[in-house]
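Questions regarding the structure given below will be posed in turn.
Missing here is one protein chain; the remaining ones are kept as they sit in the complex.
For clarity, chains are labelled A and B in written order, and residue numbers in each chain start from 1.
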Amino acid sequence: MNNVKLSNLEAIGLVLIIIINHLILNFSKSIISNTGSASALNILFIGIILLLFVQFLIFLFKHFSGQDILDISEYLGGKALKILTGILFISYYIVFTSILLRSFSENLKIIYLNKLPIIIIVLFFIFSITFANKLGIKTISKVNLLILPVILFCIIFVFIANIKNYDFHGLFPLLGSGVKQTFIIGLSNMFAFSSISILYFLPPMVRDDKSFKKIARISTILSVILFFFGIVCFLSLFPFIRNSKEIMALYLATRYIEFGRFFQRLDAIFLLVWTVAVISYLCVAVAFSINIFKKISNITDYNGILYCFAGIIYIISLISTDLAQLNYIEINIFKYVVFILLFGYSSLILIFANIKKRLRGGKNEKIT
Amino acid sequence: MNFSRLKQSLNNLITYNAPKDSYNFSLNNSTSKNITYDFDKKVSANIKENKEFINIKYNTLINSDIIIRNFKLKSNNKSYSAFIIYIDGMSDSNLINRFILQPLMMRNKANMYKTQSLKTYNKGKKVIIKKNSNNLAVEIENSLLPQNSLVKETDFNNIFSAINMGNCVLFVDTIAIAFNLDVKGFKQRSVSTPNNEIIIKGPQEAFVESIRVNTSMLRRATNTENLVIENVSIGKISKTPCAICYLKNIANSDLVAEVRYRLNNLDVDSLLSTGQLEQLICENNKYNIPQVISSERPDKAAKNLYAGRVVILINGNPYCIILPATFVDFISSSEDTNLNPIFANFLKFLRFLALAITLLLPSFYIAIVDFHQELLPTELLFSLWASRENVPFPIIFELIVMEISFELIREAGLRVPSPIGPTIGIVGALVLGQAAVSASIVSPFLIIIVAITGIASFAIPDFSFGFHLRITRFLFTISAYIAGFLGIAIGLYVYLCILCSLKSFGVPYVNPNSNKKSKNFFVLPTWMQEFRHNYLHPKREQAQGKISMKWRHPNE
Partner (left out) sequence: MKKLRKFLLYFLVFCIISILVFSLSGCYSTQSIDDLAYVVALGIDLGKSNNLELTIQLTFPNSSDSTSTSGEAAPTIINSVECASINSGISLLNSYISKEINLSHCKVIVFSEEIANKGIGQEIYTLSNQVQIRPDCNIIISKSSAKEYITNSKPELENLVAKYYELTPYSNQYTGHIVNATISSFFNSLSANYSDPVAILGNGNKLKLPSSQKTTEAEDEFNIVAGQNPLVTYNRESENLGVAVFKQDKLVGELTALESVFHSILTNQFESTVISVDNPYKENSVIDIALYYHKDTKMDSKLVNGSPYVNSKIYLNARLLSVDKSSESLTPNKIKELEGLINSYLENAILEYQYKTAKIFEADIDGVGKNLIKNFKNEKQWSNYNWSANYKNTFFDVQVTTNIKSSFLLSS
């Protein structure tokens, strides 16, 4: 799989699909409950920080062209660090994939499949994940790129079609719950952009350093824009969003769309699109964890691993008993794990590897 | 009478009867031994040996259409025993009589005198042609057979395939050479308008069964010396002549090599149709998605040749295979380039819509009616509800029954003799539908859904792709029945995955972004088709100049 080369658009698509799913699966809700009416401001602020961070990442990756975080950690700390990094990322992907899968399934159950047992709803997803992953990451990224315009169009359509329901007073008071809450505690809202985890594994898959830079920058900017508009849309649509716990805000927003008296209840159609988006996201996450596993274990046939991962996701997604637990995990644990793993651990590895490189720089050593 | 029969039957009951002979034939392994085919036999100088071998091979005693004509051949005033062999009905007997038998058997100048004394007058000068009088073969070739196509054969393999194609072969005593004479004269269909790929604007001729006619049509349509028509014969027994056609200065040579490789490595006894070959050369037949185009139009083939594709012709088939093919090719018609690009794109969009309807409309109906009733406007819901009030069946059953009966009507309409063909359509569609509705067996809504789906499936230009969609829509229907839009979403995703994973001769079946220079889905105006599709990696990327209408910009 390492010789798979993705085109720039495909790679950007991989990052965007994750952001879109965070939007669909109500991460915006957690952000709003954290920073209130100042969330839009907060996202702008975070966006700038994120852009700087990504720029920093690009700088760190510059000396390791064509290598992902696994190779770099091997360079820094040998096989052991490589395996540790791999396992951390795999468990991150697997656990949160399954949690998101479960929460989406629960939402589907609430919306229309209220008599279908959750076991079966999840099973449908597991089936499609397994099938798609058998066909390889290239296929997945291609399909992803095919459906991405449709999904993006639908999201923008939701934003635009609701325009007459907007009430921009929802964005006030401007500072929400205060300066400190917005700019310092609000930093934890960075977790919504966990999509940059993909960037750590992209370098070997893209054509060269230049396209990696391009991909990283464009995808980050697009993510920030998308999230910003999402937040503004939700804040001005739902005055209640700040202090209530509801299911997918994007779904609720689709319920408000109406064109004349005939096109009034389009939410089910959007549900179809969101479902496709979620499947795509799950497939991408599993494909990446398989990719990592392949890299740390040097196996060639990944079908067995695929079944294992699918099984693990199935089991983990069924562990929690209700939505409240899921919400708790999403809001409280996910945030910190993302922060520590993506923004802390990984960048530390990169920094130390760079220092090591700098120290040995004179010797012009070949990187393993 | 009756009494005696009764008596007999009573007798039969009581007395012992020998067991009846029942006709009990079952097909097992052949009881007769296999004749070992000695294929590497060469032509012998002894004519009897040759004739015996041919007799065995062709089973001339029981094979009625193999004609062997024995005669004495005269040359240099000597006579040799000789025979010709041909297949009755495949060869032109007039040609054989006049240009083979007559010069060989009749006394004439050419065969009366010895070659040494033969004088030819050439512009008044006396020229002595030096000839080896012993070389009968040369003598026959040079002066006895006034034929343009004469091949000297020594291998019986070639001889048999020549005879099978309608040639006539001459064997002469004392020489270990046979003469393969082209006297093909079988009846064949003349070039006519295409039956299945009808277009309005554009050439109106179609391929026929004969490969030579087909290659000639390709040659005429492309009109370039760069067109290479390579001969390949496929099938260990049938030896079907096939042709790989490509433009040598455009088509990617790796692609051509791959096609040649695949065609040369087929272990089949016979190959009779393009359909068989399609299955034999595609990488992935699991999902019944067609991966090569088959067309009966020489102009379409020529257009694709110029795009850098490879065309395969098979003798005996009025269809050619064009490869590699991508998804978009199956919803584009050969008319697209002949029309104003706006019309063409509109039609293309319409066909894409037809594709979506064929694939998804029944499943959407199921999903909406069974799961998402809120999607319907209230008035529509109530009229749907009212129409279904007296229908006893569940919707899924109703739908599948109607879909299957629609397919039945379509199949039956194909099979019945053509004069009553339209009747089936009318009886099936109108009478049956009307009766079913008024008997409250199906709802009128469902008839509309099934009919729209049917009509849409006719709008798909490619037959096998349309077939594929018709089959796949049942899977979508079932998945919609299982979980509504969730089922459809999963079906769609999996279907897209399958499409994206396919490759047709190394070209991705769906290539959303590989083409920056020339658009894939939409038809560009003719003057903007500057580049060939780069997923084919042709040798000449540029199909026209940057400014194709130079008369408008004379100074650039």
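Everything below uses one rule, namely that a residue touches a chain if its C-beta (ideal position, glycine included) is under 8 Å from a C-beta of that chain, and two chains touch if they have at least 3 such contacts.
Please read all numbers here as calculations on a predicted model, not as lab measurements.
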| said: So one chain is hidden, and I want to know which residue out of A:175, A:305 or A:318 touches that hidden chain in the complete assembly. | reply: A:175
| note | Touching the hidden chain, out of A:113, A:292 or A:306, is A:113
| said: From the list B:89, B:275 or B:394, pick the residue that touches the absent chain. | reply: B:394
| said: On chain A, where is the contact patch with the chain that was removed from view? | reply: 36-38, 110-117, 120, 167, 169, 172-178, 238-240, 242-244, 255-256, 258, 261, 264-265
| query | Residues of chain B in contact with the chain that isn't shown? | reply | 369-371, 373-374, 378-379, 381-390, 394-395, 481-484
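Simple rule for what comes next: only the chains that are shown with their structure count from here on.
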| field | Separation of mean Cα positions, chain B and chain A [Å, integer] | value | 50
| task | Flag every residue of chain B that touches chain A in the complex, lowest number first. | result | 368, 371-372, 374-377, 483-490, 492-494, 496-498, 500-501, 508, 510, 512-514
| Contact set on chain A toward chain B in their complex | 7, 9-10, 108, 112-113, 116, 121, 124-125, 127-128, 131-132, 135-136, 139-140, 142-143, 145-147, 261-262, 264-269, 271-272, 275-276, 279-280, 283
